[in-house]
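Note that this complex is displayed minus one protein chain, with the remaining chains in position.
And now, chain A:
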Amino acid sequence: MSSIYSDAPPPTPEFRHTLAVIVDNEPGVLARIAGLFSGRGYNIESLTVSETQHEAHLSRITIVTGGTRAVIEQIKAQLSRLVPVHRVTDLTVEGEAVERELVLLKVVGQGEHRLEALRLAQAFGAKTVDATLKSFIFEFTGASDEAERFISLMTDCGLVEVSRTGIAALSRGAEPL
């Protein structure tokens, strides 16, 4: 109770939000965004970025973050005031957005393990994009929790390596962002 700084606030519920950030595709813009999160102590659960409007030099950054309501509002305000940021949309507030990610999984094994891996991949709708006599690479696209389940099942079937893209997201309905 007696510092020149105030005490840490009491714990408050945290929420997961997906933000779509439209930015000028200029050097350093990703560093600016990522640096803002690290510098102000915000979380990044997932971040994807790619140029989406080539002629206008605009990129779309999809960020999944977590925090209290106040922190989420602060994150949006802080992102909005960066000079190269055009706009920030909170897809979680807009309503359930479509969120997908792509996962590549390398599975190594023989015999029953190998067959089980193939059966599971089929059940999850994953594509086989590479195969050798000892291994597969599966490509899975879907929601993150589905991806988690698939990965965890594959762990018992000889999973040796995973690469995930992070989340791409669009709000539902006819309205563009």
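The criterion applied here is as follows: contacts are C-beta pairs under 8 Å (C-beta built on N, C-alpha and C of every residue); 3 or more make two chains touch, one makes a residue touch a chain; residues count from 1.
The working rule: contacts and distances are computed from a predicted model.
Undergrad: Identify the UniProt protein name of the omitted chain, choosing among "Acetolactate synthase", "Ferrous iron transport protein B", "AAA family ATPase" or "Helix-turn-helix domain-containing protein".
TA: For the chain not displayed, UniProt's protein name is "Acetolactate synthase".
Undergrad: Taking the entire complex into account, which one of A:A70, A:L115, A:V160 or A:L177 touches the absent chain?
TA: Touching the chain that is not displayed is residue A:A70.
Undergrad: Among A:R16, A:R81, A:K134 or A:R172, which residue is in touch with the absent chain?
TA: Considering all chains, including the one not shown, the answer is A:R81.
Undergrad: So which bits of chain A touch the chain we can't see?
TA: Spelled out for chain A, the touching residues are 1-7, 9, 24, 27-28, 31-32, 35, 39, 70, 73-74, 77-78, 80-84, 86.
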